[in-house]
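With one protein chain removed, the remaining protein chains of the complex are shown where they sit.
Labels run A and B following the written order; every chain starts at residue 1.
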Amino acid sequence: MAKQLIDQFAATLPADKRASVYQSTKSTHEKRTKMLFDQFAEPNRLRALAGEIKQHVLEHLDTLLPAVEAKLQANGARVHWAATAEAACTAVLRIMQARGATKMVKAKTMVSEEIALAPFLEKHGIEALETDLGEFIVQIDHDHPSHIVRPIIHKNRREIATSFERHGLGAYNDDPQTITRRARQFLRQKYLQADVGLTGANFVSAESGRIVLVTNEGNSRFSLAAPPCHIVLVGIEKLVPRDRDLGLLLNLLARSATAQQLTVYTEFISGPKSAAQPDGPEEMHVIFVDNGRTEVLASECREILRCIRCGACMNVCPVYRQVSGHAYRSVYPGPVGAVLSPLLAGKKFPELADLPKASSLCGACHEVCPVNIPIPDLLLRLRDKAKREGARRAAAGTPPMGAWALLASQPAAWKAALFGSKIINYLPTKLLPVPPLRAWEDTRALPEMRGGEFRKWMKGRKKS
Amino acid sequence: MSSDRDTILARVHGALAPLAERAPLPEWDLELVHMRTIQPATDLWALFAERLKLVNGTPLSAVADLVALLEQGRWRRGYCDPALWPQFKDAFPAIFTVETAFDRTRVDDYDFGITAATGAIAETGTLVLTDQGTSSRLAALAPWVHVAVLRREQIHADISAALAVMPADPNIVWVTGPSKTADVEGILIEGVHGPGVQVALLV
Partner (left out) sequence: MLNAERKPVTGKRVQLMATCLCDAIYDDVGRATVEVLEHAGCTVDFPEGQTCCGQPAFNGGDWAAARKVVRHAVRTFTGEDPVILPSGSCAAMLFHGASLAFEHEPDRVEVEALGRRTWELIDFLVNGLGITTWPGRFDAKIALHRSCHTRGTESIPAALTLLRSIPGVEVVEFGEVEQCCGFGGTFSVSFPNISTAMGTLKLAHLRAAQPDLLASVDMSCLMHLGGLAAHEGKPVKIMHVAQILRDALKHP
């Protein structure tokens, strides 16, 4: 029987990686929980409200998108639309070419990962440099982020020091402070030389057209202080209805993501720099990206589009903690990724249809999600979809249920099977080539089968 | 790209059309996001200063304290907003070199940058900077020490109060402590791309 890819991945993940992913996700989760419950009277009420606000946005995108477009234009930004990843990449390229630009500094944006922007631009002779420390390290290592908030959660300081040395960023030194200072020195020159700064957006207020961006490092601020042109790459689902709703969402985002009351830099950008300001972009472009989102919106899993990319679901997820992010073979790992990645894959859904299976459905993700996404329900819906579409990757290792259901809807057959099950007690089960049995018994003892005993007892009581 | 616009909006319409009803926008009470650990303060500066310290920021209420801090850190070359410099000039001894124009070709020559804040949020220890109020975005960001000059009446109680009076400005930045990262093994390092020391100076 075929095996589950994510389970196989878990088996090969080095123990030290697993341990460091476990330690850091656990500690972030615990700090997050303490902070929310210490500081707010009703944190779960906040999560529910935030979920309702984002759900409202999703179900009113038809009116909100044109409204925000008009706001942005009135604020002096140019608005572009990209239905696909290719269209989004091309839109960025066109803006750059029109300015004769060849150098870009990028703040961390998951959308740019999703559309594979940096490799695309490089092919067209454009340097697109990551400026978030973690993303920068991922980029010089030709690696992939393994967590949406902590891209290098899978790397240790020794690996980082080695690649810094290899890339001419100083002799080997694995002190995190030194690593950070070296990146600071190297990157600030890059900001100053760049023609374009590209960022994502955490929120876009439909009311004011303000783009809200949060970072701790200050890289997005630098991208908006040095280069003369700012490009914002944003998924169409990132809107919030009113500025006041940001009070709720920002409070939840910072606590959920990094256990902070506010992220260090929260920027509200509504257009190019003002006339008197010597630094910053004189031109601002906003690219609204679909790339599969409208399909998700049309599906019964649209709630996943509420996601504000805080990473709390992966921090608490017992499966993510065992496998880390690369196991999910996609840009979005963990519980959110197990829902979003197969959906965004569109026609390639079957290739990622095993992701929703990689869950014990424990529900911890739902419990922490700041926008209250019922992730387990969505995982279940996708399991059903995978089954209906006959996705083989999803089916691997799951015992077939058809015959069982037949049995479980016929009481006589069920009772017979119950009594029959006792035979297992007398069989050399360890020798039986039944895959689910093997999978169980390799690490877990089988309980004694006592089929029918309870019914016998019940009957006996009735008589007496 | 108008065709992509039409495509996307048509798909959105198509996706939402089958919905029998749409999720309403909930009203919510701002009180809900009030931190219960914080007592309503009469002295917002005191609360702000306390909260700023919690995020490793440095609240100061006298120019002399600022000068002492800079001397102690051996941060002697800096930038100051030309509109603010006349009021500070006399407090800075001659060992300091302070420019009132920021030269972006020499960003590393500045140890500190002094610019004006537009506001602050007491509850979170946050400074509010705006594009129109900041004489140079780079000067407020690139030097190791950033000093935001704040007046008492500019301090808001909490996030919601600050959001309610957002100025019409293309670039409002809320700064809550020094620039930081925990990307390397979860270890907190301050001063990544932005300032390693964030000062709020009350005048």
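Before moving on, here are some points about what is shown:
Going forward, a residue touches a chain if its C-beta (ideal position, glycine included) is under 8 Å from a C-beta of that chain, and two chains touch if they have at least 3 such contacts.
If you're wondering where the values come from, they're calculated on a predicted model, not measured in any experiment.
Counted over the whole complex, the shown chains touched by the missing one are A.
Listed residues A:Asp143, A:Glu295 or A:Glu367: the one in touch with the omitted chain is A:Glu367. Across A:Pro228, A:Pro278, A:Pro318 or A:Pro350, the residue that sits in touch with the chain not pictured is A:Pro318. Interface with the hidden chain, as seen from subunit A, comprises residues 4, 6-8, 10-11, 26, 300, 318-319, 322-323, 357-364, 367, 377, 380-381, 383-384, 386-387, 394-402, 404-409, 411, 414, 418, 421, 435-436, 439-455, 457-458, 461.
Keep in mind that, in the parts below, only the chains that are shown with their structure count from here on.
Computed centre separation for the pair subunit A/subunit B is 28 angstrom, with centres defined by C-alpha atoms. Touching subunit A in their complex are the following residues of subunit B: 1-2, 4-5, 7-9, 11-16, 19, 22-26, 28, 30, 32-33, 35-37, 55, 102, 104-105, 107-108, 123-124, 126, 131-132, 134-138, 141-142, 159-160, 163-164, 166, 169-187, 189, 191-195. The touching residues of subunit A, when paired with subunit B in their complex, are 20, 23-24, 27-28, 38-42, 45-46, 49, 52-53, 55-56, 58-62, 65-66, 75-76, 80-83, 87, 91, 131-134, 137, 150-152, 156-157, 160, 176-177, 179-181, 183-184, 187-188, 191-192, 208, 210, 216-219, 221-222, 224-226, 236, 241, 243-244, 246-248, 250-251, 258, 260-274, 276-280, 288, 290, 294-295, 297-298, 302.
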